[in-house]
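What follows is a set of notes on a single structure, which appears directly below.
With one protein chain withheld, the remaining protein chains of the complex are depicted in position.
Right after this comes chain A.
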Amino acid sequence: MRREHVLTTKELSRSDIEAVLDRAVDIARDPPDRSQYEDTILALLFFEPSTRTKMSFDTAMKRLGGTTVDLGPVGSSSVTKGESLADTVRVIEGYADGIVLRHPSEGAAKMASEFVDVPLINAGDGAGHHPTQTLLDLYTIRENVGFDDLSIGIMGDLKYGRTVHSLSHALTKLDARQHFISPESLRLPRSVRYDLHEAGANVREHTEIEDVLSSLDVLYVTRIQRERFHDENEYRKVAGQYHITPDLLEGADDDLIVMHPLPRVDEIAPDVDETAHAKYFQQAHNGVPVRMALLDLLLGGANK
C-alpha cells in the first residue's frame, strides 16, 4: 500500500485493506524499531470533540517512537479567529510529517487534502466517512470470524453514522452479505445506497433485528445520535427502538460477534458484556495496532 492520503474506504482496494491488517498483525507481535520514528511528528487536528480516536492516534504514534502535536481545545484555536480550514492545514503541514483531521463538515478531509503535500488521514468528517474506524472494525472481524462468506447485520443510525458508511463501502470489497437494520427515518443515505448498488453489493434492508439475527456472523450496532436530530420528538420516536440483551442473543448463532464503535448509550445492555458475543472493547483496543500499521505504511517505516 502506498497512498498519499486516506480519505474514504471507497478508494481502498481489498489488497490495500489487507496490507494494513497484515501489518497490524506484525506490529502487534513485533513493533518496529522506535529509532526510525524519533524525528516523526504527527499533527492531530480535531475540530470536534473526540476521546478514543484522538487518543488512539496519539498512542499509536508514540508507540511507534514518534511524537504528536495538536490544536488543543477547539474553542481556543485559530478557528475562533475565523481562519479557514484550508489555511490551517497549510500552516500545520509545515510543522508535521502527517495530519490526522476530524472536522464537523462532510468533505472536509477531501478538501483539506487538496491543500497539503504531507499524508492526511480522515478521522471523521461530519456524517461522511471514518475510514480508520473501518480498518479496526475489519481487523476485529477478520480475527474473530474471518472474511469468507460473511453475513453482517449493521444496525441503528445508518443515515448519519459515518462508521456505517465507511464499513459498508469496505464490505463491498469482500464476499459479504450486508443486512441493514434501522427505523425507516434512519435508512442509509441515497449516496451510500447508490455506491452499494454500483458495486453490486449483496444488500438487504430490515426494520426488525429478529428478522435476520439468526443468519448473522457479525452484528454491528451503532448509537442513535441524539445530536444529529433537530427535533427532540423525532429522536424519541426512534431512540430505544433497538436494545440488544442476552435474551435476544439466545436467537443468534453461538459464534455471532457483537461490535459497536462506541460510545454506547442503551443499545447494548451491560450484561451482554459478559457473554462471548461481546467484542466491542477488543474492537476499541485494536485501534492502536491498526493505526500504528497505517501510520507505518504512510509515514515511513515500511516505505523507507
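Here, a residue touches a chain if its C-beta (ideal position, glycine included) is under 8 Å from a C-beta of that chain, and two chains touch if they have at least 3 such contacts; residues count from 1.
As a convention for this text, contacts and distances are computed from a predicted model.
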Choices "Aspartate carbamoyltransferase regulatory chain", "Coenzyme F420-reducing hydrogenase subunit delta", "Mechanosensitive ion channel family protein" or "Sulfide/dihydroorotate dehydrogenase-like FAD/NAD-binding protein" - which one is the UniProt name of the chain not shown: "Aspartate carbamoyltransferase regulatory chain"
Of A:G107, A:P183 or A:P246, the one touching the omitted chain in the full complex: A:G107
Chain not shown: contacting residue from A:V20, A:A127, A:V164 or A:M259: A:A127
Hidden partner chain, touching residue among A:S84, A:S185, A:T207 or A:T275: A:S84
Residues of chain A in contact with the chain not shown: 82, 84-86, 103-108, 110-111, 114, 125-128, 189-192, 194
